[in-house]
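Of the protein chains in this complex, one is absent; all others appear in place.
Now for chain A:
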């Protein structure tokens, strides 16, 4: 079996500015994508059914995919095959009763199985409420995480380094969602919240090794990296597998959580070992000690 080792990076070669430039540039691009999207579409990320309202039917039918839209009076927003004779049909309309009746009347039944396998529908007002709740949840989670970071280290620079890199860990997957068209759903919100928890682990580890241990700076950094990178890669692998298999089986919730966490953890690798590290090095060697 192939095994992996965490490579030792020649940090002294790069200045703090150089190190921080890359993650900051990526963060800037991500923020640009989100604000641009906000100006053009009105929302930084595309909103899924959970937040915008709409109906989703999972139908099992022998009617060919191309003819499915014709079964409904309302033009579906999308029809996606879900393996076998299963299709997921999405509407912006929220009258699920009428839609599922139309499906039952106009689509061909596949053997004995129920035509409408699953219905889920959210009204616009309900979506609006969920949006506010989710936003509040994210803000509270982020503030709570920041408070814990400050409590743990009780010094400004190392704590703020954690907060900035966690912020970037959230913003980058959000921009990724906009670029790839993954809508914001309950699943992706869960992924983002989980990310706050996950991404801080390696930051705490790094700060802890550098600030609270004896030993030379680069030596401590390398040791923290060995552990931290292993942790992140393990989680990324688990999330990738979850995202891919959930994609194959068409389980939206698990797929979104997996994808968001995978992208976010990748961003976290960069943020922790470039952004957070450069801030720490600056604090350790040049910063004003408080």
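Just so we're on the same page, a contact is a pair of C-beta atoms (placed from the backbone, for glycine too) under 8 Å apart; a residue touches a chain by one contact, two chains touch by 3 or more; residues count from 1.
Criterion: contacts and distances are computed from a predicted model.
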Options "Acetyl-CoA C-acetyltransferase", "Protein-export membrane protein SecD", "ABC transporter permease" or "2-oxoacid:ferredoxin oxidoreductase subunit beta": UniProt name of the undisplayed chain: "Protein-export membrane protein SecD"
Omitted-chain contact residue, chosen from A:26, A:107, A:175 or A:246: A:246
Sole contact to the chain not displayed, among A:37, A:130 or A:278: A:130
Residue among A:85, A:122 or A:221 touching the omitted chain: A:122
Option from A:172, A:189 or A:210 whose C-beta touches the chain left out: A:189
Residues from chain A at the interface with the omitted partner, ascending: 1-5, 50, 58, 94, 96-97, 100-101, 113-114, 116-123, 125-126, 129-130, 132-134, 136-137, 140-142, 144-145, 147-149, 152, 186-187, 189-190, 193-194, 196-198, 200-201, 204-205, 208, 212-213, 223, 226-227, 230-231, 233-235, 237-242, 245-246, 249, 251, 253-254, 257
